[in-house]
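For this depiction, one protein chain was excluded, whereas all remaining protein chains were kept in their positions.
Should a chain be cited, it is by its letter among A, B and C, assigned in written order, with residues numbered from 1 in that chain.
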Amino acid sequence: MKVAIIGATGYGGAELVRILHRHPKVSIHSIHATSMHGEKLSTVFPHMQHLIQDTLEEADLDQLAKEVDIVFTATPSGVAKNIAPLLVEKGVKVIDLSGDFRINNRETYKEWYKINAAEQEKLDQAVYGLTEWVEKDLQKANLIANPGCFPTAVLLGLAPLVKEGIIDENMIIIDAKTGVSGAGKSASQGTHFPETNDNLKIYKVHAHQHTPEIEEQLQNWNEKIGPVTFTTHLAPMTRGIMATMYLTAKESTTTKNLTELFQKQYKDNHFIRIQEGRFPSTKEVSGSNFCDIAVAYDERTKRITVVSVIDNLVKGASGQAVQNMNKMLGFDEHEGIDFMPLFP
Amino acid sequence: MKVAIIGATGYGGAELVRILHRHPKVSIHSIHATSMHGEKLSTVFPHMQHLIQDTLEEADLDQLAKEVDIVFTATPSGVAKNIAPLLVEKGVKVIDLSGDFRINNRETYKEWYKINAAEQEKLDQAVYGLTEWVEKDLQKANLIANPGCFPTAVLLGLAPLVKEGIIDENMIIIDAKTGVSGAGKSASQGTHFPETNDNLKIYKVHAHQHTPEIEEQLQNWNEKIGPVTFTTHLAPMTRGIMATMYLTAKESTTTKNLTELFQKQYKDNHFIRIQEGRFPSTKEVSGSNFCDIAVAYDERTKRITVVSVIDNLVKGASGQAVQNMNKMLGFDEHEGIDFMPLFP
Amino acid sequence: MKVAIIGATGYGGAELVRILHRHPKVSIHSIHATSMHGEKLSTVFPHMQHLIQDTLEEADLDQLAKEVDIVFTATPSGVAKNIAPLLVEKGVKVIDLSGDFRINNRETYKEWYKINAAEQEKLDQAVYGLTEWVEKDLQKANLIANPGCFPTAVLLGLAPLVKEGIIDENMIIIDAKTGVSGAGKSASQGTHFPETNDNLKIYKVHAHQHTPEIEEQLQNWNEKIGPVTFTTHLAPMTRGIMATMYLTAKESTTTKNLTELFQKQYKDNHFIRIQEGRFPSTKEVSGSNFCDIAVAYDERTKRITVVSVIDNLVKGASGQAVQNMNKMLGFDEHEGIDFMPLFP
Partner (left out) sequence: MKVAIIGATGYGGAELVRILHRHPKVSIHSIHATSMHGEKLSTVFPHMQHLIQDTLEEADLDQLAKEVDIVFTATPSGVAKNIAPLLVEKGVKVIDLSGDFRINNRETYKEWYKINAAEQEKLDQAVYGLTEWVEKDLQKANLIANPGCFPTAVLLGLAPLVKEGIIDENMIIIDAKTGVSGAGKSASQGTHFPETNDNLKIYKVHAHQHTPEIEEQLQNWNEKIGPVTFTTHLAPMTRGIMATMYLTAKESTTTKNLTELFQKQYKDNHFIRIQEGRFPSTKEVSGSNFCDIAVAYDERTKRITVVSVIDNLVKGASGQAVQNMNKMLGFDEHEGIDFMPLFP
């Protein structure tokens, strides 16, 4: 099987290359970007020297359609909505790592992304690829909307509670923290080291574009779900997302019962590790496709706290994309992505 | 005026020394610790060389009572409850930076601190020193319970809303993040650099001893306040606390109205800086006695988010202690603590 | 006395404002930048809120000449060479924090800075302001070239050895490490947090423009000094410079003898702290005007190692500039800059 990566010069693209070049069942056919054609990718990413010889090419969709089985689009918002449908029409499977196909409601997309959405027909074709909870047969899917980094951590942490109707549907509060690689490879004042190091910032309060993505999925699972409070913080670290979620229990319960519920619901999911009697930290999943989750009930307040951590570039982007590819192509789910976190 | 510091070898004590040695109206009479007697403090803290010549001494309470006007106790929990009352009896004013006198309810103290509380009579004498909101005349106070680092950030952020009855009293959710200096000067596995750097941890979920301190103060302001959800995170930075607070508005409002309320309530408080149209970050108050606060209303959820940042060792400990001392001694409130944050 | 700052929106300018606004003997008359005229400086630097009300203005040199006693130029290379002489002609004293007046040899300046130097006559007027070693009477100086951050740490560490002729003049090797604030306030790929955090880089190998500045001063002290090896590293921290210097002793000596030499030479210099039996670290001087130095002799190799640390933005820039101002205006040398490092 041959794969191509469009948008290989960002962090998501680089992680795809890292994972796919060692994948036992696929090979990287070509890598693409909008500039630097003819340059080796290892010029952009010197850490790839001696391993990756590929050069950046312009993406010729017709040619790609003839030569590859699957294309990953790791492009900025608004790009894949044009490219992906063309590739799908030509018979190529596409996994899009951008936000373009994640939100089915076109108005909602436009409201939060401030650009026009893809056509409704295309949006309807896309499968939202939160791998552990996809109900459709991914082998039949042609277009996967790979989830956002925050929604991945959040939805994996909320799913058992929302699906079982355990929590008040109108009282979902998500306090999310991310490492700075989530801001992408382009430098900006907001990611300038002297002002980011040893500093904790809050950003996009009530305004993060991952909010409607979270809500739409939760509502797919439980239509009573109301709007959620979702706030994001920038922590002085490179990788990692922690979502701390505050929920109100409809009925009294215990930490033990809740933990067992999570264990049961995720018992067949290798990449979800339910913590018992302890809480996860971001470094414990760094560089890996794991999502570590803990849940605790507070008798004093009748509230439930869920903590979910991922590596934003792996389970929150490229690792999950390959997990989806594995399912799409009928491989074992953890083929090529079963590596241990890098700790410390 | 002469001051003594008991517990000078911790971070709180060191910050007191930093601040007080340049205070225009008091002088450091002596510094005390339980060990290292006869050693220069600058042996423990080499950054103090050429500035601080004092040596560590055993604390002789009788002698201190004769020679100093005010004593700061920056000792572990359970120590000041024995020392402070003796000093007060001998006519010395005491500002305690530990938790010993912060909680008036002895049962509550024992439940969360796991040790016996001070005597009720002594607890009743102590004034809770959240300086901006102290109603009593501090010049008449003999014993000040200096607030905890987290409660300082939290209570300053919640006061306007709780006092005005704007929020649902039973829906207060506090997601707090602290730098690692909050764990004190003693090394431990939990503060070992390789496992703390580039990592985000959550700790003491539903179990932090600052919870009852927050609740007791809120209930003093508004007796309807129920138990709060309070969770703490360890961010990979040295100083700083950010408290992100999620609240439910009783009635629809706007960010503008809320901001004006905060501006009005804090208009005479130099150290409280209400942010308008932007959000604070911890580095913007680092090394200073400022507390920067922003408030935002989310129309979608009818919820209010308040963000409050402080330097945990300054406004969250030693800076506020000196602010209290200033008021106790009738000085101008910002005498000796009006320095600019160190940025970047 | 009134001072103006030209170039107030960079880190050097901001530190000048931090220091000068609390200086007991001068007041900030006005602050200037090339853009953002009419904006409050606290818009650029929110940490200054409630303390600095000044707005940015265009610099009118004629007006400044009439209204202020001293001007600090904290501008990029190539700017002050035009401004400073005009101000001096109009009778204003100038302290330039850029490289424009540090190198007396015009050819050398051009070779390393790649732009034309100031006029020779102006260069000859400028006094190189390594405060502890200035031999001229600064009260008579009109134009001070404030030393570069690296040269400050390096020269203070080498002076006793070079002046006493203790080391081989042709074997001076300087391995310097700086925090990222040394790169200035403008964001770039090289200071992008995800690629700078948890990373150590080497840059400008054999090519740093501070090399000739170091050499020229050393040769002023000892004309036999040959070219030095000077290499710079970027460490994942915000502030601080450590220069580790490797030297060959002409004759056998001991660590004790060398330490005594340093202590003797710096015995009247408050800001130089010679370490005995221990080595300094950058955080121990952070936020302060101190330079901490240790020296050690290695019997095995007959080589001497000198370690010198400063805060690059204080003793390496704005703190030393104010130290020079104090001497220029006849104040006590440590007026307004005698604050303790911020630790931890």
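FYI, a residue touches a chain if its C-beta (ideal position, glycine included) is under 8 Å from a C-beta of that chain, and two chains touch if they have at least 3 such contacts.
Keep in mind it's a predicted model, so treat the numbers as computed, not measured.
Among A:Lys40, A:Arg106, A:Lys163 or A:Arg273, only A:Arg273 touches the chain that is left out of the view. Which of A:Glu284, A:Asp298 or A:Glu333 touches the hidden chain is settled by the complete complex: it is A:Glu284. Although one chain is hidden here, its contacts on subunit B can still be listed: residues 11, 179-181, 183, 185-189, 191-194, 196-198, 236-239. Subunit C meets the missing chain through residues 171, 173, 175, 177, 179, 194-195, 197-203, 205-206, 226-229, 231, 233, 235-240, 242, 244, 246, 279-283, 286, 294, 296, 298, 300-301, 303, 305, 307, 309, 343-344. Take subunit A: the residues that touch the chain left off the picture are 11, 14, 18, 21-22, 45-52, 181, 197-198, 238-239, 270-271, 273, 275, 278, 280, 283-288, 290, 292, 338-344.
Keep in mind that, in the parts below, only the chains that are shown with their structure count from here on.
Relative orientation of subunit A with respect to subunit C corresponds to a rotation of 180°, obtained by superposing CA atoms and rounded to a multiple of 5. Relative to subunit C, the chain whose mean Cα position lies farthest away is A. Distance between subunit B and subunit C, defined via averaged C-alpha coordinates, is recorded as 36 Å. As a whole-number value, the distance joining the C-alpha centres of subunit A and subunit B reads 39 Å.
Residues of subunit B in contact with at least two other chains: 197-198, 238-239, 280, 283, 286, 343-344.
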